[in-house]
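Note that this complex is displayed minus one protein chain, with the remaining chains in position.
After this line comes chain A, so read on.
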Amino acid sequence: MNAPVEFIPPRINVEEKLFQDRYRVDVGRPHIQVRDPQACKHCAKPCAVCCPAGCWSVTEQGGIDLVVDGCLECGTCRLVCDHDNVDWNYPRGGFGILFKFG
């Protein structure tokens, strides 16, 4: 009948979205950490695809870079990591994302 329309993934700047959100950042106390950065080098890096806040990015050296400031505290990165390499905690009480509407 008709060929499927090709889906061109939209280019989205997630930071613009996060700019609308309110946070209380716990400076110098990241609540998520990579246990063994070496292990990330040989990984397909699902954390970088699945994180809804774009906190995880692939480095030029093929490793992973994590900046938790925009974290939405969903827990996804912990669950998609097959190497149990994400040391994941909730931020200290009162810190982190502050949803206005939810």
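Here are some notes:
Following the convention adopted for this analysis, a contact is a pair of C-beta atoms (placed from the backbone, for glycine too) under 8 Å apart; a residue touches a chain by one contact, two chains touch by 3 or more; residues count from 1.
By our rule, contacts and distances are computed from a predicted model.
The complex appears with one chain absent; UniProt names that chain "Protein FixC" among the candidates "Aromatic-ring-hydroxylating dioxygenase subunit beta", "Putative branched-chain amino acid ABC transporter permease protein", "Dehydrogenase/oxidase" or "Protein FixC". In the full complex, chain A touches the hidden chain at residues 1-2, 4-5, 7, 9-10, 12, 14, 17-18, 20-21, 24, 46, 49-54, 72-76, 78-80, 88-94, 96-102.
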